[in-house]
Every structure is written in C-alpha cells, then in structure tokens.
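All remarks here apply to the structure that follows.
Note that one protein chain is taken out, while the other chains of the complex remain in position.
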Amino acid sequence: MAILETKNIHAGYGGMNILNGINMSIDSGEIGVIVGANGAGKSTSLKAIFGLLHISEGSIELNGEDITNADPNTLVKHGMAFVPQEKNVFVSLTVEENLEMGAFLRKDSYKGTLEAVYHYFPDLKDKRYQPAGELSGGQRQMVAMGRALMIEPKVLLLDEPTAGLSPLYMNEIFDRVVAVNREGVGILMVEQNAKQALNIAHKGFVLAAGRNRFTDTGENLLNDPEVAKSFLGG
Amino acid sequence: MNEFIFLFNSVVISGAVIGAIYAMGAIGVTLIFSILRFAHFAHADLMTTGAFVTFFLTVMFPGVGPAVGLPTAFVMLPIAMVLTSLIAVGIDKAFYKPLREHNVKPIVLVMASLGVTFMLQGLVRLFAGTGSRNLFVDDRKEIFRIDLPWELASRKIVITEPQLLLFLFTIIAVVSLHYFLTRSRLGKAMRAMSDNADLARVSGINVNVVVIVTWVIAGSLCAAAGTLLSLDVALKPDLSFNLLLPIFAAAIVGGVGHVYGAVLGGFVVGFAESLAVFNWAVVLRPLARAMEWDLPRSMALVPTEYKITVPFFILIAILVLRPTGILKGKVI
Partner (left out) sequence: MLADYKREIILFSGLFALILLVMSFMGMAYSTRMLVEASCYAIIALGLTIQWGYAGLFNAGIMGFLAIGAFLTMLFSYPVNEDFWGSGLASDLGSVFLKLLIGIVLIVGSMQLGRFGVRQNVRRLITLILIAITYIVFMNSLDPVAGAIESEVGFIGGFGLPVWIGWVFGGLVAGGIAYFIGHICLGLRSDYLAVATLGIAEIIKAFLKNADWLTRGTLTVSPLPWPTPGPAELGFVMARALYLSLTALMIVVIFFLLTRAYNAPWGRMLRAIRDNETSALAMGKNVNKRRLEVFVFGAILMGIGGAVLGSFNGIFDPSGYIPLNHTFLIWVMVILGGAGNNLGTLFGAVFVYILWTMSEPVALWVFDVIRNLGDAWFGWEAPGDLDSRALQARVFVIGLTITLVLRYAPKGVIPERVAHHHE
C-alpha cells in the first residue's frame, strides 16, 4: 500500500505555475528518489507535498488519507517530516535544542528518540551543547536529519541531503538514510548524485520542466540508456 | 563629599531607574522585532495603557495596598499585567494578524502599529481625560533618606519605595525571562522562530502559540514598566511621548533581536541621558572655590529641554559606527 502518493499535482509560486502534473508514489518502507536538472521543480515538489505551496490541481494522499493543502503543522502531526535544501538548522540554537525543536509537537517523552538519534549520528552527541551554526556542513545535515527524525516520522522528505559534502560525508549520509529506512520509515528524497541515490532507491522519479519524465524502479532507471544519457552523465 | 552624593542621586539612581524602564520596553520591542519582524511603534502607548489599567484597578480597590504594606498599584500589578497582555494579544488578532496573513511588507505593519498607537492614545484620553494622575490613591509614596556614616556627608542618599520595587522587579523579570528562553520548550521555540521562521514552521512549531507568548511577555513588561514609572513620577496620558524614541534606541543599540542587548541598551541610554543633563558645575564647585575659578551656573552637556536629543544621537552614532548594535543583533 502506498504510504505517500501524489496524483497529478500542479503548484507554483504566486501566479506562476512550476509543477504541471507530478505523479509519485512510495510504499511504506521504501526509498523514493527524485532526480532532474537544476530548476526542474524537485524542491518545489517537496514543498508542495509539505503544504508550503498552494496546490491548484491534483491531490496528495498520506496513508490513504487526503492531505492536499494541509498545513505543515498537521502534516507533522500525521507523521511526515521535511528537511529543506537550505537553511535547515537553527544556527543560534545548540544541537540538542535543534533536536528538541523537532519534537515540539510530541506530548510524550522524547528522551528515547533523542538517544536513538545520537546513536545514528554519534558526532552530534559530542557537540550537543554547541550552537549548530558552528558545525561543519556535513554535521549540519546530520542535525537537520536528526531534527526531522525526532517526531519518529512515517515519511521523511529530504531535499539534497548531500549537497556540497565531501565523498566521505556523502557516503555516511547515504548510509544513515538506508539505516533509517530499515527502521520502516518511508523516504522521498531529492538528489544530485543521481547514480548513487538510484542505487539505494526502490523507486526513482526523473523530473523535467515540472513533469514526470521517467518513473520506474531505481534499478531500471539506472539501466535505462536514455535516462543514463540525459540525466546520469553518460 | 556632598557633591558626590548629589552625583549619585541624580546620575546613578535616576539613570538606573529610567534605564530599567527603557530596558523593559526594549525587551518587548526586540522580541516583537525578532518574532514578527517589524518595529512596533505602539509599544510606548501600550505602556501608558498598562499604567492606566493599573490606575483603574487601584481606584477600584484602594484598600488592598495598606493591608499588605506595599503600594496598592504594585499589588495590582500582576492583574494589570494579565489584562494588558490580553489587550496586546487582542490588538494582534484584530490588526496585525490579518495583515500578516496577507503577506504584507513589514513596513506596512509598522504603519498599522502607528494606527494602533493613535487608537490607544485616543481611548486612554477619552476615558481618563488629559490631566495627570497619581497612582497613590489611599496610600503615600515612601521616601527613604539614607544617612552616610562619614562626617562630611551631610547630604543623604534619596531613594523611593517605587524605585526599590522597580529594581527588584527588573532583576526578577530579566532572570525569569532568561530561564524561560533557555530552559522551557516554548522559550526555545521562540528563539527558534526568531532564528529561522520558515524552519520553525516546517518543524511543526506552533507559530500562533509562539506569537501569543511573545505578545504576553511584551504586554506584561509594558504594564510593569508603565506602572512602575508612573509610581515613581506621575501618571500622564502623554507618558509614551518621551519613551518611544529611547526604547527604540535601546533596542537598536543593544542589537535588535537580542534580549540581553535590549537590557544593556536600556541602561546605556538611561545613563547617557542622566549623565548628559547632569550639571557638572555642582561637582566642580569645591574645586573651583579652591582654585578661584569662575564657573558658569550650569555646566550640563545638554540642556534639560534637549534631553530627547540624547537617545536620537546615540541611535545615529550606533547606526553609523556599528549598525548591528553592541551585541551584534541578528536583524539588520
């Protein structure tokens, strides 16, 4: 059963439409990867799903429930979390405070989740009382992901979690994504490092000009010569 | 020696008094600035409104204070703080929130807050008249004159009960605000929102609650500052007139968006004002007598009539030299 499904969504900024019919679907426990050229509308798709843009046409379902144009607050309550592409940590708050903010909506104790996040990202435990603004790029991505994990989401949206990271950090982040996914969290992520990402993906969505260009399993897309030629750099 | 006691009374004490008032106003301005991103011009009139709320409560229950041994207005202060917070939250709901939801530029909110200033001014004067009032209805202001043990010091240190209460209140308010912002979940959410409002929304932080808390803190501090100032001097409807500029100067000098900066800025502006209008001739007189100089009658750096220029020039100086403020505010 699909945990997250978008049906032909249209959305944009102000009057301008950027998305002209996006169809995506991931089952629970799957990783979906969105690839595409710069400006194809990848980030816009995630923002539209997360209720940050007005959807003028089409619908979105989370776990079979219609969530079209629901506000972020509601979505977080329903178990969806989002890590934006830029400015995704509170720079003046400490690492631990960042994580606590991720758990803002939780009424129960989140101590266990906090330990789990530190278990995923041991680096963060050492830096827990340091302002997030003083961390390296990779560590910030970890804080951002950690923050999103604090509500124990069913679906996690990640926008280019490895952008600008060294190969070492990049591999570590991919490892973490897979580890999180193994715990049963559905993941929909945008990636520039398409090959590596499609390698771990169950589903892949190649976008161009606000539309699906190709939609298939990660493996099939990797082996598709046409996709390889235009989107994977040969 | 007496000269220095005079200096202490008219610079240290009065500078600290007015500095504490400015600090409490500037904290509110800075919080609103960092959470809602606009300069709240109705802040000084919110202070006046708060003071009048206290006044009405004091008139209604004049006997409470003498029973406890404190000024009635001070005993009524917590209730006034609650009521003023409600007024502040109501103003936001009625006038600022609809504009925010229309995604207007921050400067439009500044203008709306000017509209609110006039509404508050009009209402206060409509109900309370334009005259000046005394917050001591059934009780009297206690003034302490402290004798110093030295022989030469015949002049006394003068401090009033409202001033002592003001210092006490300011310390408690700043310390509790500190713990609120660093220890409580809501306080951290406020800091998160001032840091990155979009991310706060994405994290599921309840933006409306944070906004309400901001107004509650700002409103309570307004009521407290307005009341404590009017207890010390008198309650006038145009109290706000001389407060607005210093409060903004304090917030900007301290670094906008920075709560401790606002406190620091408040005292900087307060002491600068009292130093600037202090008549140095008084202190120099003994020396002048000994040296047979001829001192002018007044040697104040700034004549009292021009006191209002002091915060302005501090503001201009900080904007030229260090626009981010002393403690490097986030919002430029």
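Going in written order, the chains are labelled A and B, and every chain counts its residues from 1.
Note that in this section a contact is a pair of C-beta atoms (placed from the backbone, for glycine too) under 8 Å apart; a residue touches a chain by one contact, two chains touch by 3 or more.
Just so we're clear, the structure is a prediction, and the values are computed from it rather than from any experiment.
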| item | value |
| --- | --- |
| Partners of the unshown chain among those that are drawn | B |
| Among B:Leu126, B:Ile143 or B:Leu168, residue touching the chain not depicted | B:Leu126 |
| Options B:Val12, B:Leu114 or B:Ile212, residue touching the unrepresented chain | B:Leu114 |
| Touch criterion as defined above, residue of B:Glu151, B:Glu292 or B:Glu305 at the omitted chain | B:Glu305 |
| Contact residue for the chain not shown (choose from B:Ile5, B:Ile35, B:Leu177 or B:Leu244) | B:Leu244 |
| Hidden partner chain, residues of chain B it touches | 33, 38-39, 41, 95, 98-99, 102, 104-108, 110-112, 114-123, 125-126, 129-131, 244-245, 248-249, 252, 296, 301, 303, 305-306, 308-309, 311-312, 315-316, 319-321, 323, 331-332 |
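Just so we're on the same page, only the chains that are shown with their structure count from here on.
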| item | value |
| --- | --- |
| Centre-to-centre distance between chain B and chain A (centres being mean Cα positions), rounded to whole Å | 46 |
| Touch list for chain B against partner chain A, complex | 185, 188-189, 191-192, 195-196, 198-207, 330 |
| Touching residues on chain A, where the partner in the complex is chain B | 50, 52, 72-73, 76-77, 82, 84, 87-93, 97, 100-102, 104-105, 147, 151 |
